[in-house]
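Only one protein chain is missing from this complex, and each of the others stays in its spot.
Letters A and B mark the chains as written, and numbering starts fresh at 1 in each.
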Amino acid sequence: MYAQLVQTDGLKKPEEMSPEERAFQERIDRGEKIEPKEWMPEGYRKTLIRQIGQHAHSEIVGQLPEGNWITRAPTLERKAILLAKVQDEAGHGLYLYCAAETLGVSRDELMELLHRGKMKYSSIFNYPTLTWADMGAVGWLVDGAAIMNQVPLQRTSFGPYSRAMIRICKEESFHQRQGYAVMMKMCAGTPQQKAMAQDALNRLWYPSLMMFGPSDKDSVHSAQSMAWKIKMNTNDELRQKFVDQTVPQAEYLGLTIPDPELKWNEEKGGYDFSEPDWSEFFDVIAGNGPCNKDRLGARVKAWDDGAWFREGLVAHAEKAAARKAPLAAE
Amino acid sequence: MPSLPDMNTPDVAELAREAAAHSHHTEIPTPDVDQDAFLEFLLRLGDTTLILGHRVSEWCGHSPALEEDIALANVALDLIGQTQMWLGLAAEVEGKGRTADDLAYLRDAWDFRNLLLVERPNGDFGHTLMRQFLFDAWHFELLNALAASTDARVGEIAAKALKEVAYHLERSSDLVIRLGDGTEESNRRMREALEALWAYTGEMFTADEKDRAVAEAGIAPDPESLRAAWEATVRDVLEQATLAVPASTFAHKGGKRGVHTEHLGYILAEMQFLQRAYPGSSW
């Protein structure tokens, strides 16, 4: 998802665990929350830093594809809604960075890792937003996929992550709805608007399916994360749930999911559907998506151009504190 | 309708209801004033908040720190909200069945009446903050006066906007002071921004016959009457920021009568693109 491909060590069996590790696992099994200053296995800490960090990076890089249309939103109300939504994403990034910081890494360090390409963000944000209908499709599909993952993560074992997710889910409630509302407007509009909506669905369908990450049937990495309750469902479970939820929504809009193989499977009580092209996914993850360079470039530029600003404020705060200090000493 | 996950907090629905309830003006008699002058006044204000809101929104996702990104988006959202009210009232006063969106999205540059100051490009973050401060200090005084307008609709909008703008001013003055009195580089950048923008401040205080007509009707203050309070704020803040008040009194003018800088055309080309490319569509 927002933390596709977070790697962990293989799953340890109880007999391979140290007494601390076993006690730790038992606490998680009992549903207790792990808090920052408590003992935790190094692997748990590292995996969480990577996962929460990637999630945070995805939020702030995720501002860019939608931010791309703020200045072109077609009405004052749409402009305000879109701006408020993209602003929320900055907020979500902020909450998540703070959650990661409780694990002993600073936000600036995480930013540096992102800028140097040492940390990833969700592959979906490396796709371009080409028409206004993409503002609908991103809200509907991308936020829809994200919610699938974020709702269960409210129950994740790490306290600060869980609390951040609770706050995010509360705020997220309007995101998917506003996206779907844009789609409804487009689909009820002129033939051109409807064509635009179909085009957006065609382009964003498979990249949205990729958001859940490759199939994890045989993945030991995923098994460890699930044992630690920092991953709550398998990639395939969530992808299936997403497809099952989205197909009727597309039908309501009168849009066609771009998958000729898509059909209801009575036996499993879900849709059968085509896999995305995983070679494309790995290309995008490796940096060769349509927008990787632009997205990262924009983040690096914002950071570098803002250095003087951040430093200026620190310098002022230090001067002001120094001016106050002699008075306090008297 | 397919079911979407419902995670709305109850107060969101409540807030939406409240907002809807406030959006309907009751019929209030208009004071005796030349309607052209009244419309012109509303366009000058609504276009100014529209264009500044647009400029500020350009920063979303590109600010130097997450906290600033969020704060600036709040400023832009306030300005867009004010635009909806000012241009909504303008459309009502015009009485030709147009909406606030029609005015924002379907007029060309020569019909826009915004101050030149707000169409200036963002420049660096300090430039944006300096522009915001110079504007906020004026905007605050203007709204303060408008809250006592003889037109109840104007007074109501101004009273709501005043609360928002009081915070904008607090924030922008604070940042101008901090950056002026920060590092050598932040001081230099703020000084350069001040020098570049200064010549665009005079237009806020110039009056023509339309300004005088609305001032005589008690709808709005005489622009010149706002200058002393604005200068006092600016002098105070710049002094704390260790920045010298520029000596020049030269003022670029033209925005208020539709003669703009080249920048406005590009703003409109971008802002109005969808409405122009797909006329008659509903969004």
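Observations on the model:
As a convention for this text, a residue touches a chain if its C-beta (ideal position, glycine included) is under 8 Å from a C-beta of that chain, and two chains touch if they have at least 3 such contacts.
One rule holds for everything that comes next: contacts and distances are computed from a predicted model.
Here one chain is missing from view; checked against "1,2-phenylacetyl-CoA epoxidase subunit B", "Deferrochelatase", "Energy-coupling factor transport system permease protein" or "Manganese ABC transporter ATP-binding protein", UniProt names that protein "1,2-phenylacetyl-CoA epoxidase subunit B". Every visible chain touched by the undisplayed chain in the complete complex is listed here: A, B. Contact with the chain not shown here comes from a single listed residue; of B:67, B:184 or B:208, that residue is B:67.
Of the candidate positions A:79, A:107 or A:175, contact with the hidden chain is made by A:107. Screening A:94, A:114 or A:204 against the full complex identifies A:94 as the residue touching the chain left out.
Residues of subunit A that touch the chain left out of the display are 35, 37-39, 87-88, 91, 94-95, 98, 101, 106-109, 112, 163-164, 167, 171, 307, 310-311, 313-314, 316-317, 320-321.
Remark: the residues of subunit B touching the chain excluded from display are 9, 11-12, 15, 65-67, 70-71, 74, 167, 170-171, 174, 178.
Here, only the chains that are shown with their structure count from here on.
Across the complex, subunit B is touched by residues 60, 63-64, 67, 70-80, 83-84, 86-87, 90-91, 93-94, 97, 132, 147, 151, 169-170, 172-174, 176-177, 180, 185, 188-190, 192-193, 245, 248-249, 252, 298, 301-303, 305-317, 319 of subunit A.
Listed in rising order, the residues of subunit B touching subunit A in the complex are 1-2, 4-9, 12, 50, 54, 57-58, 60-70, 73-74, 76-77, 80-81, 83-84, 87, 100-101, 104-105, 124-126, 175, 177-179, 181-183, 185-187, 189, 270-271, 273-275, 278, 280-283.
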